[in-house]
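As you look at this complex, bear in mind that one protein chain is not there, while each of the others sits in place.
Coming up: chain A.
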Amino acid sequence: MAQIKAVTRLSKNVYRLTVAAPEIAAKHQPGQFIILRLDKNGERIPLTIADKDTAAGTIDLIVQAVGKTTHQLVSLKAGEDILDLAGPLGLPTRIEKLGTVVMLGGGVGTAPLYPIAKGFQQAGNKIITILGARNKDLLVLPEEFAALSDELLLMTDDGSLGEKGLVTHALQKLIDQKIEIKKVVAIGPLIMMKFVAELTRKYKIPTVVSLNSLMIDGTGMCGGCRVRVGAETKFTCVHGPEFDGHLVDFDALLKRANTYKTAEKDSLNKYLEASP
């Protein structure tokens, strides 16, 4: 059991949860995630660790309410418990000093980017961050990124904050400015990571993506999170979640993400009906 210490609403459907997990906080490295289960009938879902406070023994999760379990999770109050919490899982990000590194975050997917950006910044890199979202309410952690980035570019689909357009537009501009980009780290919706990878492939910029595959156990025993990376089948939970964006088969992943669409919709509707 893990107790929720604080819940902060960041925007309409996005919440920040601070959870007591001293052992996980002590061991966590950027790029890693947890699996949680809310109650006896609950499913196991993966969530990336957005931040931690080792002294307080807490980790932060940033959650967008999209389906039954995430709606239920963000409805919890400080003092309530999460039944099962396992982690930190997955391989940590390889952080090294390279020069200029571009951090690209899309929507709520931006949350896991934060500890990674912090890691690269502390390793002495120049950080350019591009954050994108459908509108300004869905931009996650802009102040936090502003504090650690040498440059911060905000993009919204509707132009409600920053520039109107996609993160790839901002990235293309940087490339056109002949900035020597040593690495791109992109985390967000699959479709965004796919287009970032397609862009950087043309310019041979090494690109790391963090995949948000379907998962059950998160420990490598089922292969539900498998993905084609180059010629190999990899398990996101054990070999990832980060992979070379130029080798990932995004099209297969995009289809796979729809496997349980009907069941997910039914489950959410039932939940929303039962809890006004």
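The rule is simple: a residue touches a chain if its C-beta (ideal position, glycine included) is under 8 Å from a C-beta of that chain, and two chains touch if they have at least 3 such contacts; residues count from 1.
Here, contacts and distances are computed from a predicted model.
Undergrad: Looking at what's absent rather than what's present, what does UniProt name the missing chain, "Na(+)/H(+) antiporter subunit F1", "Protocatechuate 3,4-dioxygenase subunit beta", "Carbon monoxide dehydrogenase" or "Glutamate synthase (NADPH/NADH) small chain"?
TA: Options "Na(+)/H(+) antiporter subunit F1", "Protocatechuate 3,4-dioxygenase subunit beta", "Carbon monoxide dehydrogenase" or "Glutamate synthase (NADPH/NADH) small chain" narrow down to "Glutamate synthase (NADPH/NADH) small chain" for the missing chain.
Undergrad: In the whole complex, not just what's shown, which of A:Gly87, A:Gly188 or A:Gly240 touches the removed chain?
TA: The missing chain is touched by A:Gly87.
Undergrad: Please identify, in ascending order, the residues of chain A that touch the omitted chain?
TA: Those residues of chain A that touch the unshown chain are 23-24, 27, 37, 41-44, 68-69, 83-89, 216-217, 219-224, 226-228, 233, 235, 238, 249, 252, 255-256, 258-260, 263-264, 267.
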